[in-house]
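Complex shown without one protein chain; remaining protein chains in place.
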Amino acid sequence: MFHWLEKNPFFFAVGVFLVIAYAGVVTILPDFMESARPVTGTKPYTVLELAGRQIYIKDSCNACHSQLVRPFKSETDRYGMYSLSGEYAYDRPFLWGSKRTGPDLMRVGNYRTTDWHEYHMLAPQSVVPGSIMPAYKHMFKNNTDIETAYAEALTVKKVFNVPYDQPDMPKLGTYDEAKKALMEEAALIVADMKDPEVKEAFKRGEIKEIVAIIAYLNSLK
Amino acid sequence: MNMETIRELQAYGYIFFTIFLAVILYSYLYHLYKAEKKGTRNYEQYSNIALHDNLDDAPVESRTPSNKEKE
Partner (left out) sequence: MQANHALNYDYSVAKCFTYATILFGIIGMLIGVVIAYQMAFPDLNYLAGEYGTFGRLRPLHTSGVIFGFLLSGIFATWYYVGQRVLKVSMAESPFLMIVGRLHFWIYMITILAAVVTLFMGIGTSKEYAELEWPLDIAVVVLWVLWGISIFGLIGIRREKTLYISMWYYIATFLGVAMLYLFNNMEVPTYFVAGMGKWYHSVSMYAGTNDAMVQWWYGHNAVAFVFTVPIIAMIYYFLPKESGQPVFSYKLSLLSFWGLMFVYLWAGGHHLLYSTVPDWVQTMGSIFSIILILPSWGSAINMLLTMKGQWGQLKENPLIKFMIFASTFYMLSTLEGPIQAIKSVNALAHFTDWIPGHVHDGTLGWVGFMTMAALYHMAPRMYKRELYSKKLMESQFWIQTTGIVMYFSSMWIAGITQGMMWRATDQYGNLAYSFIDTVTVLIPYYALRATGGLLYLIGFFMFAYNLYKTMTVSKAIEREPQNASPMAA
């Protein structure tokens, strides 16, 4: 048998493939079937939060910040309740990260506020002396891409049955409805902010990236 | 299928694999040495595939017998 495999590249390749595929099936698939059910109270992201999440991904915040509190006392003391699988049910993609150059952000919404984030994004060292995080000034200049965020929400609703528009769940509706709800949500955040240009732009109907990312960070609880 | 059955199957998958792994690798080892002892195959000569790899070097084992006759 072995001799034959060594002489037949095709069956050799099939053999290698079977060996590696079998490992994948047995190690991954069972956990996959136990598909993470949402924990009670977990809700899908609103369109503004989703837009903020896309900005989080665009600037690779997950390169330095994790979103996974492990079940150790030192971590629960620092960041709050350890993470449950079901809390991530609406995260596509997941943003656990693999490195904590900065602190975990899984529950940052519990202990940071809009104005703290505003100062921090503009000049991290002004609120955290010694911080090595770069400032993200361009978030105050760039506009949020609402259409793509809405497209993502609609896609997950249609394709993966994410429960938008259901009782006690965020409304999505048509694009115009979603846009209206989003402006109301953004107005609350802009009201808490100081930056005159962001406020000015909001009056013109533009939502800067900083507004969306703060909405997202505030939603992490 | 409930989760417990799946977990049980997974455990069997692991056990099967571990036994399979041990059997295959040991019998392969046995095969390698037996083939050499009986003289059917000389595995060590295959190292020469890398050492004599000019286009006009004779292949260690030619693919078609006709090639050998030509030489």
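Lettered A and B in written order, each chain numbered from 1.
Here is the rule we use: a residue touches a chain if its C-beta (ideal position, glycine included) is under 8 Å from a C-beta of that chain, and two chains touch if they have at least 3 such contacts.
Not measured: the values here are computed from a predicted model.
Peer 1: Spell out, residue by residue, where the missing chain touches subunit A.
Peer 2: 6-7, 9-10, 12-13, 16-17, 19-21, 23-24, 27-28, 31-32, 35-36, 54, 57-64, 66, 70-72, 74-75, 77-78, 84-85, 87-103, 124, 128-138, 142, 145, 147-152, 154-156, 158-160, 175
Peer 1: Since one chain has been left out of the picture, which residues of subunit B touch it in the full complex?
Peer 2: Contact residues on subunit B toward the absent chain are 7, 10-11, 14, 17, 21, 24-25, 28-29, 32-33, 36, 43-44, 46-51, 53-57, 59-63, 67, 70-71.
The definition used in the following text is that only the chains that are shown with their structure count from here on.
Peer 1: Which whole number of Å gives the spacing of the CA centres of subunit A and subunit B?
Peer 2: 46
Peer 1: Along subunit A, where are the residues that touch subunit B in the complex?
Peer 2: 2-3, 22-23, 25-26, 30, 33-34
Peer 1: Given the complex with subunit A, which residues does subunit B contribute to the contact?
Peer 2: Interface residues on the subunit B side: 1, 3, 6-7, 9-10, 13-14, 17, 28, 31-32, 35, 41.
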